[in-house]
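Some notes on the structure that comes next.
One protein chain omitted, others in place.
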Amino acid sequence: MEIEALKFFTACVTIAGIAIAIAAVGCAYGMGISLRSAVEGIARNPESSGKVTVTMLIGLALIESLCIYALVISLIIIYATPMAGTVTKMIGM
Amino acid sequence: MEIEALKFFTACVTIAGIAIAIAAVGCAYGMGISLRSAVEGIARNPESSGKVTVTMLIGLALIESLCIYALVISLIIIYATPMAGTVTKMIGM
Amino acid sequence: MEIEALKFFTACVTIAGIAIAIAAVGCAYGMGISLRSAVEGIARNPESSGKVTVTMLIGLALIESLCIYALVISLIIIYATPMAGTVTKMIGM
Amino acid sequence: MEIEALKFFTACVTIAGIAIAIAAVGCAYGMGISLRSAVEGIARNPESSGKVTVTMLIGLALIESLCIYALVISLIIIYATPMAGTVTKMIGM
Amino acid sequence: MEIEALKFFTACVTIAGIAIAIAAVGCAYGMGISLRSAVEGIARNPESSGKVTVTMLIGLALIESLCIYALVISLIIIYATPMAGTVTKMIGM
Amino acid sequence: MEIEALKFFTACVTIAGIAIAIAAVGCAYGMGISLRSAVEGIARNPESSGKVTVTMLIGLALIESLCIYALVISLIIIYATPMAGTVTKMIGM
Amino acid sequence: MEIEALKFFTACVTIAGIAIAIAAVGCAYGMGISLRSAVEGIARNPESSGKVTVTMLIGLALIESLCIYALVISLIIIYATPMAGTVTKMIGM
Amino acid sequence: MEIEALKFFTACVTIAGIAIAIAAVGCAYGMGISLRSAVEGIARNPESSGKVTVTMLIGLALIESLCIYALVISLIIIYATPMAGTVTKMIGM
Amino acid sequence: MEIEALKFFTACVTIAGIAIAIAAVGCAYGMGISLRSAVEGIARNPESSGKVTVTMLIGLALIESLCIYALVISLIIIYATPMAGTVTKMIGM
Amino acid sequence: MEIEALKFFTACVTIAGIAIAIAAVGCAYGMGISLRSAVEGIARNPESSGKVTVTMLIGLALIESLCIYALVISLIIIYATPMAGTVTKMIGM
Amino acid sequence: MEIEALKFFTACVTIAGIAIAIAAVGCAYGMGISLRSAVEGIARNPESSGKVTVTMLIGLALIESLCIYALVISLIIIYATPMAGTVTKMIGM
Amino acid sequence: MEIEALKFFTACVTIAGIAIAIAAVGCAYGMGISLRSAVEGIARNPESSGKVTVTMLIGLALIESLCIYALVISLIIIYATPMAGTVTKMIGM
Amino acid sequence: MEIEALKFFTACVTIAGIAIAIAAVGCAYGMGISLRSAVEGIARNPESSGKVTVTMLIGLALIESLCIYALVISLIIIYATPMAGTVTKMIGM
Partner (left out) sequence: MEIEALKFFTACVTIAGIAIAIAAVGCAYGMGISLRSAVEGIARNPESSGKVTVTMLIGLALIESLCIYALVISLIIIYATPMAGTVTKMIGM
C-alpha cells in the first residue's frame, strides 16, 4: 500500500506542475494579445494612453485571476487535499 | 481494495488540476481576444470608452462564469463527490 | 468487484471534469470572438450600442446554453446516473 | 461478468460526457463566428438589425439542433440503450 | 463469450456517441461559416435578404443532411445492426 | 473463435461510424466554404443569383458524392462484406 | 490460424473505411476551395460564367479522380486482394 | 509461421489503403489551391482563359503524377512485392 | 519501496523540467507578440516611445509573473514538497 | 527466426508505402502553392506567360526531384537493400 | 535498486535535454517575431533606429531570461538536485 | 541474437524511409513558398526575371542541400553504418 | 545492470539528437521570420541597409545563442554528465 501511496504523491506533484504550466501558457497568450493591442493603440494615439491602460489593467487582472485559480488548485493539491490526509493516515505517518 | 481507493484519490487530484488548467487556457484566450478589441476600440475612439468597457465587462463576466463552472466541478471533485464518501466508507476510514 | 466499482467511480469524476473543461474552452472561444466584434462595433459606432448589446446577449445566451448542457451532463454523471445506483447496489452500500 | 458489466457502464458515462463536450465545442465555435458577423453587421448598419437577427436566429437554431442531436444520443446512452437492458438482465439486477 | 459480447455492446455505444459528436463539430463549423457570410451580406445589402436566405437554407440543408447520415448510422449502430442480432443470439438472450 | 468473430463485428460497427463521421466533417467543411462564397456573392450582386446557385449546386453535388461514397462503404461494412459472410459461416450461425 | 484470419478480415474492413473517409475529407476540402473561387468569380463577373464553370469542372474531375483511386483501392481490399484468396484457402472455406 | 504470414498480408492491405488515402489528401489539396487561382484568374480576366488553363493543366498533371506514384506503390504492395513471393513460398501455397 | 521512491524522485525532476519549459514557451510567445507591437509602434511614432515602453513593461511584468509562478512550483517540487519529506522518512534516509 | 524475417518484410512494405505517401503530400502542397501563383500571375498579366511558365517548371522539377528521392528510397527498400539479401540468406530461401 | 537508480539518471538527462529544447523553440519564436518588427520598423523609418533597438533589447532580454530559467533548471537537474544526492547515497557510490 | 539483428535491420530501413520522407516534405514546402514568390514577382515585373531566377536558384540550391543531407544519412544508414558491420559480424554472415 | 546501463547510454544519444533537432527547428523558424523582414525592408528602402543589417545581426546572434544552449546541453549529455561517470564506474569499465 505504501507503493500506491507513493504513486499518489507522484501524481500530486505531476499534476501541480502541469496545471500551472498549462494555465500559464494560456494566460500568457491571452495577456500577450491584449497587451499587443494596448501598445499599438497607445502608439497610434498617445492621448488615449490613460483610458487604454486602465481598461487593459482591468482585463489583465481578470486573466491573471484565471491563472491564480490554477495556482490555488496546484497549491491545494500539494499541501491541502483531504485525500492526502487520508493517505498519510493509511500509511501510518 | 485500498490500493484501488488510492487510485481513485489519484484520479481526483489529477482531474481537478487538469480541468481548471484547460478551462483557464480557453477562458484566458477568450478574454484576451475580447480585451484586445476593447483596447483597440478605446485607442481609436476614446469617447466610446464608457460603453465599450461596460459591454466588455458583461462579456468577460460570462466567460469568467465558464471558468467558475470548471472551478466548481474541480472543488466538488476534491471535496464533495458522493463517490468519495462511498470510497472512504469502503476502506473504513 | 469492488475494485471495478472504484474504477467506475474514477471514470465518473474524470469524465465530469473533462467534459466541463472542454466545453468551457469551446464556449469561451465562441463567446470571445462574439464579444470581440461587439466591442469593436460599439467603439466604431457608439450609437449602435443598444442593438448590438441585445443581439450579442441573445447569442451569448445560446452559447452559454451549450456549456450548461455539458454542466448538466457532468452533474448527472456525478450525482444521478442509473448506472451509479446499480453499482452501489452491486457492492452492497 | 459483472466486472465487464461495470466496464460497460463506465464506457456509457464516459462517452456521454465526451460526446456532449465535443459537440458543444464545435457548436459554440460555429455560433461564435456567426454571432460575430451579426454583431459586426448591426454595428455597421443598425437599420439592418431586424433582418440580420432573424437570419442569425434561423442559423443558430440549426446549429443548436446539431448539439441537441448529440445531447439526445448522450441521454439515450445514459438512460435508454437496448444494450443496457440486456446487460442489466445478464447480471440479474 | 458473454464478456466479449459486452465489449461489443461497449463499442456500439462508444462509436455512436463519437460519430454524432464528430459529425456535429464538422457540420456546426460548416454552418457557422456559411451563416457568417449570410449575415454579413444581409447587413451590407439588406435588399438581398430574400435571395441570400433561400440560397443559405439550401446549403444548410445539404450540410444538415451530412449530420443526419451520421445520426442514422449512430442509431443503426445502437438499434439495428445485423451483428447485434447475431451477438444476442450467440449469448442466448 | 467466436470471441474473435465478436471482435470482427466490433471493428465493423466502429469503422462504419468513424468513416461516416470523418467524411461528414470534411464534406461539411468543403460545403461550408463554398456556401460562404455563394452567399457573399449573391449579397454583393443579387443579379448573379441564378448562375451562382447553379454552379454552387453542381459543386455541392460533387462534394455530397464524396460523402455518399463513404456512406456506401459504411453500409457495405455493416450489411454486405464477403468477410462477414465467411465469419458467420465460420461460427456456424 | 482462423483467429489470425479474422484479424486479417478485420484489418480489411477497417482500412477500407478509413481510406475512403480520409480521401473524402481531402478531396472535399480541395473541391470546396475551388468551388468557393468559382462562385466568387461568377458573382463578381457573371459573363465569365461559362469559361469558369468549364475550367472548374475539369479541375473537380481531376480531384474526384483522386478519391476514385482511394475508392477503387477500398473495393479491391474488400473484394479482390490476392491475399484474401490465399487466406480463404488457408482456412479451408 | 502462417500466423506471421497473415500479419504480413494484413500489413500489405493496410499500408496500401493508407498510402493512397494520404497521397490523395495531399494532392487534392494541392490541386484545389491551384484550381482556386485558375478559376479566380479566369473570372477576373476571361481573355487569359486559354493560357491559364494550359499552365494549370501542366501543373495538375505533375501533381497527379505524385498521386500516381503512391498508387503504383500501393498496387506493387498488393500485387507484386518480392517479399510476398517469398512469404507465399514459405507457407507452401 | 525504495524503487517506488526512486520513481517519485524521477517524477519530480521530470515535472520540474517540463513545467518550466512549457511555461517558458507560452510566456515567450506572449512577450514576443507584445514586444512586436511595441517596436512597430515606436518605429511608426517615435514620440510615443516613453508611454509605449511603460505600458509594455507593465504588461511584460505581468506575463513574467506567470512564468515565475511555474518556476516557483518547479522549485517547490524539487526542494520543498511535503511529500518529499514523507518519502525520505519512509526510506529511512 | 523466420517470424522475425516476416516482420522485417512487413516493415519494408509499410515504410515504402508511408514514405512515398508523406513525400507526395509535401510535394503536392509545394507544387500547389507554386502553381497557384503562376496561374494568378498569368491571369493578371498574360504577356508574362512564357517567362512564368519556364521559371515555374524549373521549380516544379526541383520539387519533383524531392519526391523522386523518396520514390527511389521506397523502391530500394522493396527491391534492393543489402539487409534484405542478408535476411533471405538467413532463412535459407 | 541500482537499476531504478539508472532509470532516475536516464530521466535526468532526458528531461534536461527536452526542457532546454522546448524552451529554446518558444523563445526563438518570441524573439523572431519581435526582431521581425524591429527590422521592419527600422527599414521604414531609419531615424527611429536608436529607440527601437533599445526597446527591442529590453524585450529580448526578458525573453532570454525565460530561456535562462529553463537552462538553470536543466543544469540543476543534471548537477544539483537533492534527489540525486539521495540516490547516489542509496546505491553506495 | 539473430532476431535482434533483424530488428536492427528493420529499424534501418524504417528510419531511412522516414528521414527522406520528412525531409522531402519540409524542403518541398520551403521550395514551394520561394517559387511562389518568384513566379508572382516575374508575373508582376517580367523585366526582373533574370535577377529573380538567379537569386531563387541560389536559395533553392541551399534548400536542396538540406534534403541531400537527409538523403546522405539515409543511404549511410542503409549501406554504411559501422553498426551494420558489427551486427553482420556478430551473426556470422 | 549492464543492460540498464546500455539503456542509459541509449537515452543519452537519443536525447542529444532530439534536443538539437528541436532547437534547430525553432531557431531556424525564428531566424527565418527575422530575415524575411530584413530582406523586405532592404528591398523597399535600400538606404536603411546598414542599420537593418546591424539590428538583424544582434537579434540573430541572440537566437543563435538559444540553439547554442541546446547544443551545449547535447554535448554535455554525450560527453560530460556526472551520471555517465557514475554509470561507467557501476559497470566497472
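Each chain gets a letter, A, B, C, D, E, F, G, H, I, J, K, L and M, in the order it is written, and its residues are counted from 1.
We adopt the following convention: a contact is a pair of C-beta atoms (placed from the backbone, for glycine too) under 8 Å apart; a residue touches a chain by one contact, two chains touch by 3 or more.
Nothing here was measured: the structure is a model prediction, and the numbers come from that model.
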TODO: Write the list of chain L residues that the hidden chain touches.
DONE: 1, 4-5, 7-8, 11-12, 14-16, 18-20, 22-23, 25-27, 29-34, 36-38, 40-42, 44-45, 47-48, 51-52, 55-56, 58-60, 62-63, 65-67, 69-70, 73-74, 76-77, 81-83, 86-87, 89-90
TODO: Spell out, residue by residue, where the missing chain touches chain M.
DONE: 2-3, 6-7, 9-10, 12-14, 16-18, 20-22, 24-40, 42-44, 46, 49, 52-53, 56-57, 60, 64, 67, 71, 74, 78-79, 88, 91, 93
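The rule is short, and it goes like this: only the chains that are shown with their structure count from here on.
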Task: Computed distance of Cα centres, chain M from chain D, in Å - done: 46
- [ ] Report the inter-chain centroid distance for chain B and chain F in whole angstrom, where each centroid is the mean of the CA atoms.
- [x] 37
Open item on the list: Give the residues of chain I touching no fewer than two other chains, as numbers and ranges.
Closed with: 7, 12, 14, 16, 18, 20, 22, 25-27, 29-34, 36-38, 40, 42, 44, 52, 56, 60, 67, 74
